[in-house]
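Yeah, one chain of the complex is gone here, protein chain that is, but the others are all in their spots.
Chain lettering (A and B) follows the sequence in which the chains are written, and residue indices restart at 1 in each chain.
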Amino acid sequence: MTDTTVQTKALSRNQWWDVWDQFKTHKGAVVGGGFLLFITLAVLFGPYLWTLDPQRLDIRAKDMRPIYTLLWDSGAKVSWGHPFGTDNLGRDTMAKLMAGGQVSMAVGWVAMLLSIVMGTAIGVVAGYFKRFDGLLMRFTDLFLALPLLPLLLVIMMLFRDSLRKSFGPEMGIFILIVIGIGITSWMQTARIVRGDVLALKERDFILAARSIGTSPRHMISRHLLPNVMSPIMVSATLGLANAIITESALSFLGLGFPSDFPTWGKLLFDATDRMELYPERVIWPGICISFTVLSVNYIGDGLRDALDPRIRGR
Amino acid sequence: MLNFTIRRLLISVPTLVFISLVIFLLLQLAPGDPMAQVPLTVPPEVKQKMREALGLGQPIHIQYWKWLVQFFWVEPLHLFDYMFNTVYSEGMQRVISWQTRSPVMDIVAQRIPQTLWVVGMSYVLGIMIALPLGIISAYKQYSIFDQVGTFISMVGFSVPTFFTGVLLIVVFSVQLQWFPSIYDTTHKVTDFSSLMFQIKQMIMPVSVLALYNAAQIGRFMRASMLDNLNQDYVRTARAKGLPEKVVVLVHVLRNSMIPVITVIALGVPQVFGGAIITEQVFKVNGLGQLLITAIQANDLPMVQTLTFIFAILIVLFNLIADVLYGVLDPRIRYD
Partner (left out) sequence: MTLMKRAIGSALALSMATMATAERGSDGDVKIIYWQAPSTMNPYLSGGTKDVDASALVIEPLGRYDENGAIVPWLVDEIPTVANGGVSADLTSITWKLKSGLKWSDGSAVTSNDVKFSADYCMSPDGGCAQLSRFGGVSSVDIIDDLTVKITFEKPTPFPYGPFVGAETPVLQAAQFANCMGAAAPTCTDANFNPVGTGGFVVTEFRPNDVITLKANEQYRDPAKPAFATMTFKGGGDAAGAGRAVMETGEFDYAWNLQLAPDVIAKMQEGGKGVPIAGFSTLVERLMINLTDPSSELGNERSTRKHPHPFLSNINVRKALSMAIDRELLREIGYGPAGKLTCNVVPAPAAYASPNNGSCLTQDIAGANALLDKAGFAKGSDGVRSKDGVRLSILYQTSTNAVRQDFQALIKQWWSEIGIETELRNIDASVFFGGDAGSPDTFQKLFADLEMYANNFSGTDPQSYLGRWRCDNIPSPDTQWQGENMPRFCDPAYDALHDKLQGTGDLEERAKISIALNDMLMQAYAIIPLVHRGRLSAHANSLGGVNLNVWDSEMWNTADWYRIK
C-alpha cells in the first residue's frame, strides 16, 4: 500500500489527478456528486431566484396543492405562485424546502464532521497507544451511557443564553445543536476505528514500518488512517442522515431552532399527521433527505475506490 | 485472554459506579420537575408538599447514597427472596418510581417481554438480513443486487421511523385493515391462533426497526468485506486452490467481522433501551416508552435506574466485543 503511494509521488503527475480520474469512472459517484452539487446550489442560491419568504403566512392561500396535481385532479386548489403548494398556514412549500435545506445541510455536515473527527481521533489514539486505551474506552462507555435527552436539556440550559448573546439567536442555537449532536454521536465511530486499528497494528506492513522507526504521527497518517477509511466513510454517511433527523427531533422537543424556522426534518415531522390529505408535504422533504444521504453514500463509495491504490491500478 | 477478561470485569465495577454518579448529577442538573404533569389547578404550596413527600428536599449526596444502597443491596436481596422464598429484604425500601409509587424493577420486569419480542426480534432479523446483504453486495460489487440493496438501505436509514411507522399504519391498518395499529401488550401466546395474532401485531413495528438495523449493519459489513476482498492474503488463498466459498465465507468474512462485531455489540444495549419512537407509534409500551415517559415526568429514580441498567449492558457488551476481537484475530493481544 505505501509503496504505491511512494511510486505515484515519484511521477511528476500529482497523485490526486489519479484519484480524480478513478473517481470520474465511478458512475454512482458522479451522479451522486452531481445531485449533491445541485441540491447545495439550489438551497444556497434558490432563495435569490424564488424570493418568497418561507415564514410569510398567507392564510387565504393555505393548503394549496402542488401544480402537478392538475394532471389527475383538475379541480385541485393550485396556483403558479406556489408551484409546490403551501402548508396549513399558507407558507410556500418551495421556499420552505430551500430555507429548510440550508439549515439541514449545514447542521448535518457540521455535526457529522465534528462527530467523525472526534470519533476517529479517539478511536485511533485508543487503538494505537495502549496506555490510553483503557481510559478512552471507559470514557466512551460513559458517553454511550448518558441519557441523551437530559444531557441536551442541560447543555441547552447552561449555554443557550451566553451563546445567544455572543452569536445572536440563530447562530447561537446552530452552534448548540451541532455540538449537541456531535458530542452525542461520536462513540460508534470511535469504537469501530479502534477495533480496526487494534487489528491493523499487528499486521505485517505496520510491523515493518515500525521496525524502520516510523514515527507514530507518520504511522497514523500514512498507514493507519488510509486503511480505516471505509468504515469511516460509512459512519459519515449514516452520521449525516442521523444528524439531519436528530435535529428535527430536537426542535420537536423545543431544544432546536424556533418553531417557525423550517428544516427538512421538521417539515417531514409536521406533515406526518396530514400525509393522507397532502402527501406532497411528506414526499418532498423525504426525498430531499434520503437523496442527499444516498448521494453522499455514492460519493463515499467512489472516493473509497479512488483512494484504494489496488483498485486504482487495475 | 482470561486474565484480560477478569481484569476488565474488575475495572468495570468502579467504572460503573462512576457512570452512575455522573448520570445522577446530570439528572439533578437537568431542568424539569416531577410536578410538571400535575394540572395547573393544583396550587403551588400543595405541589411543594408533594415534592417533599417524594424526598426531593434531601441533600444530593444522601439521595445518591440511598439510590446506591437500594440498587446494589436491596434490589438483589429482593430478587434473591423472590427466587428462593426468603424474607431478607423485608421492610427495606426498594427503588420507588415517583410517578407510580411502586418499585421500579417490577415495572422493568413487566416491560422486558414486549421489548424483547419487538425490538429484540427486529434486531435479530436485522442482523440476519444485514450479514448476507453485506457479503453479497460486496462480493458482487455494483451488481443489480448491490445497487438495489444500497438504495433500499440508504432510504431506509435516512427516512425517520416516525414517518415510516405512520406510513405503514395508514397503508396496512387504515386502508387494507390487515394488521392492528395498536400493540396489545397483554396478549399471551397459547396456541396457534394466538401466535398468528402475535405475529400480525409484530409485523409492522418489527419491519420498521429491522429495516433500520439491517441498513446500518449491512453498510458496515459491505464496506469491511470490500476492504478485505482485495487483500493479498485472499489472492494467496485462491492461488493455493481453496474453494471460493471457503475463501470468502471463512477467510475474508472472519477478517471483516471486527467493525461489524463492534456495531452489533453497540446495538444490543440499545435493544434493551427500546426504540422510543417506534414504540410510541405502535403503542408497544416497552422499555423505550418507559424511559421517555419517565423523562417527561421527571421521574428521577426510574430514569436513573433504567439508564444505569443500560450502562451495565453497554460496558458488558463492549467487553464482549473486545474479547471477540481476540477470538477473530488472534494477533490482537491486550496483555
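To be clear about the criterion, a residue touches a chain if its C-beta (ideal position, glycine included) is under 8 Å from a C-beta of that chain, and two chains touch if they have at least 3 such contacts.
Just so we're clear, the structure is a prediction, and the values are computed from it rather than from any experiment.
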Contacting the left-out chain in the complete assembly, out of B:I129, B:I169 or B:M202: B:I169
Using the touch definition up top, pick the residue from A:N14, A:S79, A:S166 or A:S259 that touches the left-out chain. A:S259
The one residue from B:Q58, B:T86 or B:S102 touching the chain left out of view is B:S102
Residue by residue, what part of chain A touches the chain that was omitted? 55-57, 59, 63, 88-89, 91, 153, 157, 161, 165, 169, 252-255, 258-260, 270, 272-274, 276-277
For chain B, which residues touch the unseen chain? 29, 31-54, 96-97, 99-103, 106-107, 110-111, 166, 169, 173-174, 177, 180-182, 185-186, 280-283, 285, 289-290, 293, 295-298
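Going forward, only the chains that are shown with their structure count from here on.
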When the C-alpha atoms of chain A and chain B are each averaged to a single point, how far apart are the two points in Å? 24
Quick check: in the complex, which residue numbers of chain A touch chain B? 28, 134, 137-138, 140-142, 144-147, 149-151, 153-154, 157, 187-188, 191-192, 195-196, 198-199, 202-203, 227, 230-231, 233-234, 237-238, 241, 244-245, 248-249, 265, 268-269, 272, 275-276, 282, 286, 289-290, 292-294, 297-298, 304, 308, 310-311
Touching residues on chain B, where the partner in the complex is chain A: 11, 15, 18-19, 22-23, 26-27, 29-32, 142, 147, 150-151, 154-155, 157-160, 162-163, 166-167, 170, 216, 219-220, 223-224, 226-227, 230, 255, 258-259, 261-263, 266, 269, 291-292, 295, 303, 307-308, 310-311, 314-315, 318, 321, 325, 329, 331-333
